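Complex shown without one protein chain; remaining protein chains in place.
Let's turn to chain A:
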Amino acid sequence: MQNSHRAEPEMKMFSVSHKTAFVVDHCPYMAESSRQQVECDVLTKSRGQGMIPLAPVSKSLWTCAVECSMEYCRILYDVYPLKKLINYIVSDSEFHILNSWRQEDQSTHELMSALAAVGPPNPQEDPECCSVLHGLVAAVESLCKITEYQHEARTILMDTADRVANRGRIICLTNAKSDTHVRMLEDCVQETILEQNKMAAGSDRLMPIQQCELVLVHIFPQGEDTLVSDRPKKEVSSLLTSEVHSVRAGRHLATKLNILVQQHFDLASTTITNIPMKEEQHANTSANYDVELLHHRDAHLEFFKSGDLHMAGSTSRDSGLKETVTLKWCTPRTNSVELHYCTGAYRISPTDVNSRPSSCLTNFLLNGRSVLLEQPRKSGSKVISHMLSSHGGEIFLHVLNSTRSTLEDPPSISEGCGGRVTDYRITDFGEFMRENRLTPVPESPDAEASGKPPAERAKAQLERYTRYWPMIISQTTIFNMQAVVPLANLIVKESLSEEDLLTCQKTVYNLVDMERKNDPLPISTVGSRGKGPKRDEQYRIMWNELETLVKTHVAGSERHQRVLDCIIACRSKPPEEDERKKRGRKREDKEDKAEKNINKDSEDKSWQESERLKGVVERGKEEQGESEVIKDSPDSPEPLNKKPRLEEIQLPEKAKGPVSLLTMWTNRITVANSKKHQEFAGRISSVNNKAELYQHLKDENGMDLHENGKATR
């Protein structure tokens, strides 16, 4: 595929195929019968009994021209729904332009509706007044009109807007009188181009035509000899080339336009063979069918390059004019969760869209199933080279890579950097990815006003979600705790609701409660000797980490800040904790160092930087504080008062195990009530250090800090 992007003409967006003007002759002689008869009363014969069957109907030249041109458009719109535009013009005593270059005017429905309004040619009209020339002149004028794509490209390029080319093609379906008549039409087009280009030079809305391809198709009834000879493409001038096709109406015309649409838009044909299909009459048998599809010819690039085109089952069909590559239906089918290495995907259009085999195949695919296609090879080896698959109601022919990969046998990711680490938070990151999945956001007219485009918002969300995101389990405590989840999920949000804030606060109270209960924490013992840090030390690490997480978001909003305030208030340390901290510090310092080393190769993480700075500041403060208190010996036992304190606090309904929402709420109420018992706090403060524990609960519950401070210190 990369190859196809080099120096090939289709690299130009504004090639002649950007604009196609159809000019269909609507003069009285087009009302003439094509003399190709269609029997539409076929079943009557079997009904028999001397019933007179309906006389066969026959299409007029006009009907033939219209239905074949519609088929051309159908294939084009199937394969190129965008950027390949058609302007349909009908010509009799004047020209009728049936649609515009605008993208929303590009559909067969639109054109059919306009054609119905035009109706068949009127045989009574004066032939002297009628000519296809009106249409040809209108087509040239139309080619000078700028399309929305040309306009957009010119607007973007500004100074180099002249790079945007204006080329186009005119397909004229007519019944010409003679070769001389044809020459007259060519000359007329040539003159009109020169004339229009002069006008276009001085206009913003018009562009001079740089290249025009005129394709004249002379249609004549069956059983008549043609008065016009075929002529291959020739240069009329540097601006205009012209070719003439003289074709019988009916089947021949259809074949001709099918070939032309392939030539004009670089299409190629693939025949899917061996399609198993249930028979209508015999439900339990299935016959094999073939279906021909058209698509961009790059889907056959590999065959062209290798000269394998004929070997790969290419056959000529339809009187030897058309080439198709045969690919075999392949079972088993593929599933959608497999990611195939696909080098190209091209929209398809069935050649015979409403035949039963075609519609069976397309419906099968539209229902979301994919089919692998096998390339028949001389050697008999099975090579799967393509896949048919639909995406949102559009069917694509995918080209699968079937050659050796240059990336084979790469070193496994486990052999490289970070490959030996075994405790990545794979599941958590999976959850993170699910939360950061993308979704299409409809383009709104006020998009500019509403700020960042959606993709930038997605990146901004990733930034917020990763401000503090330890990669391995042993690097984190809080993310291994179910109890932290509600807060961790909410704090990364761009804005918090009052309810969110409440949930965060509840999470914090719950942690306080866990600490009070002395619940074990899932703290890592990696990097520390023995059993790891002691319980209260564990909580200190946990609180620090939680603070780190929340601090990275405080700039987000005032409510984010209030979450941090809540944490700081709730974790305010009893004096003995400060003492113990000193003991723990050495160990912690080590850990910090280890952590820093780990983070070295991803240095530029803002949270780490800020955290480090904060760490330094805090440590400074701590040291000051510590110097003022009398320190315990590092070997002194744990304070004994811990347990009874817990018992005092513990409420009867609080059983061990996971905390229910009810329990959390009850706790909160209980705590709220407890602050009414002033004398309770005072009594406790008189006994050793017990007062400290209650203080921070009170702080959190909105008590005046100063009052508490007085009461306790």
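Note that in this section a residue touches a chain if its C-beta (ideal position, glycine included) is under 8 Å from a C-beta of that chain, and two chains touch if they have at least 3 such contacts; residues count from 1.
FYI, contacts and distances are computed from a predicted model.
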(request) Would you mind picking the UniProt name of the chain not drawn here, from "Glutathione S-transferase omega", "Sterol regulatory element-binding protein cleavage-activating protein", "Medium-chain specific acyl-CoA dehydrogenase, mitochondrial" or "Integrator complex subunit 14"? (result) "Integrator complex subunit 14"
(message) With the missing chain put back, one of A:Ala287, A:Ile426, A:Val485 or A:Leu502 would touch it. Which one?
(response) A:Ile426
(message) For the chain left out of this view, which of A:Thr226, A:Thr403 or A:Ser497 touches it?
(response) A:Thr403
(message) One chain is left out of this view; which of A:Pro81, A:Pro127 or A:Pro276 touches it in the full complex?
(response) A:Pro81
